[in-house]
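Provided herewith is a single structure, encoded as structure tokens, for subsequent inquiry.
In this view, the complex is presented without one of its protein chains, the others remaining in place.
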Amino acid sequence: MHSLSGHTAVAGIGATEFSKASGRTELQLAAEAVFAALDDAGLAPSEVDGLVTYTQDGNQEIAVAREVGIGDLSFFSRVDYGGGAACGTVLHAAMAVATGAASTVVCYRAFNERSGRRFGQPDARLGGEPSSHGMEMSWHVPFGLMTPAAWVAMFARRYMHAYGATSEDFGRVAVAMRRHAAVNPAAWFYQRPITLEEHQASKWIVEPLHLLDCCQESDGAVALVVTSAERARDLRRSPAVITAAAQGSGAGQMMMTSFYRDDMSGLQEMGVVARGLWEMSGMSPRDIQAAILYDHFTPFVLSQLEELGFCGRGEARDFMAGGGIEIDGHLPVNPHGGQLGEAYIHGMNGIAEAVRQIRGTSVNQVEGTQNVLVTAGTGVPTSGLILSRE
Amino acid sequence: MRTLTEDDIECGTVLPPLHIELTPTTVISTALATMDFTPVHHDTERAQAQSSKDIFLNILTTMGLVERYVTDWAGPEALIRGINVRLGVPAYAGDTLTLSGTVISREDGEVTVQVRGAVSLGDHATGTVRFCLPC
Partner (left out) sequence: MSTTAEPGVAEPAATGVHERFTALAERQIELGEVRGAAAADPVNLPMIRHWTAAMGDANPVYTDAAFAGASVHGEIVAPPAMAQVWTMPGLGGGKGGTSPVDELMVALDEDGFTGVVATNCEQTYHRYARLGERLVPATRMTGLAGPKTTALGVGYFVTWLVTWYSEDEPVAEMMFRVLKFRPREEKAAPEERTRYPLRPAVNRDTAFFWEGVQEGELRIQKCGDCGELRHPPGPVCPSCRSANRVYAVASGLGEVYSFVVHHNPPVPGIETPFVVAVIALPEGIRVVGNVVECSPEKVGIGMPVRVEYREMDDELTLPMWVPRES
């Protein structure tokens, strides 16, 4: 059995504008992003034979195919667990291409998350349905523990207790992301940096999380074209080769509420992804020049640095000190501004940024970028990628 | 059958409790014996039509049972002087009325007993009974 590493690449990226009210349907957003990604790659819709999206996406593959003018599909798939699906869609697409199940697969995520259904709002129905997910939620929703911020805050409190991290440490993540977004014209928070004092002064959402520890909510769509590395070399853009792709779920895993297993100070599922990425790529953290770390809430950026091995357990606060994850630090994280600064497109916009970093076309370009590591949603079963320049 | 004397009674004396099963027969026979023919005291359907759970004791019976409770204990020649009752929850057929009492004062030959009549829903009647012992 041969490795998936190096056989496939991201050949095109596309997106809509990122807004708070797109003014159009999620299907239209999906179609626009897919067109943009295909145009970026220099491919026609008729050349696409595979589509992958998130289980949570409101647009079925067949609907997107109809809208865009894609003909026969030989592969279609969906990846579960919210934002944890992001890199997983690329893994599924890469596997389909590597095995011959499809030749050109488009991954997409499109939603009106701000003007439509907002994930951050309490929904009493979460605990109401007798599915396994509903039963899981039923241990938490009756007590009002029912928003992503609250679930993450439960881990953050334990992390602070275990390692002496403070709210200011979390705040430094937000400050770095807003610094990056401030010079990214595509970012919602373009030209709007924040200070640590502003972070500390922002209202409580769920203690210990302030408002500025939580990412924004956005309308928008992103699409990616995955094809073989060989074919990608002949296309319009230089390929971002998929050196590694992995999904991860840990023992005793739950959807944001894995409170019943380990000491709650890490992210077991991200540890699974990390092992997968390092094993498939044959690399180590030293080989990575920039990282796209899922930042829906600041505390999990610290946990990810540790799970991925960029620093030791409990050392992330020191790793980040003095701008360590900023554009000029020792590991630039989310040069586009992340979901805290650019937009919340469920992690898909981060993969697009990783591709730009590989191509050398980012507004916050990191010098000498050879390999970029990308992660997906945290606290949920998740996924990751290492993309490389040829 | 002996009536208590002054020596038998002092402040704080607790009366033995009396449990009365409120069968439909109890509720209906007492209502009719007190000449109260209001349907809620003998007609279950009519009682339920007025949002009651069942037929229930009428007030004249409550007064009578409180009186009986005290004279059962004090004896046949105790002279009842007065009964003050504050009315609470209904005493429905099927429930049990438990009467309890405590002597709370003894002045100028008059004894006051504090009485409580409780049912499963709570206090049906609370109040006092005053009586004198024969000289």
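Labels A and B are assigned to the chains in the order they are written; within every chain, residues are numbered from 1.
The criterion applied here is as follows: a residue touches a chain if its C-beta (ideal position, glycine included) is under 8 Å from a C-beta of that chain, and two chains touch if they have at least 3 such contacts.
Just so it is clear, the model here is predicted, and its values are computed rather than measured.
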Residue among A:Ile205, A:Val222 or A:Ala343 that touches the chain left out of view: A:Ile205
Selected residue (touches chain absent from view) among A:Met146, A:Leu293 or A:Leu387: A:Met146
Touching residues (missing chain, whole complex) on chain A: 120-122, 124, 127-131, 134-147, 150, 153-155, 157-158, 161, 203-208, 211, 257, 259-260, 264
Touch residues of chain B, complete complex, unshown partner: 1, 20, 26, 29-30, 32-37, 40, 51, 56-57, 59-68, 71-72, 76-77, 79-91, 122, 124-125, 127, 134
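Everything below uses one rule, namely that only the chains that are shown with their structure count from here on.
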Computed distance of Cα centres, chain B from chain A, in Å: 76
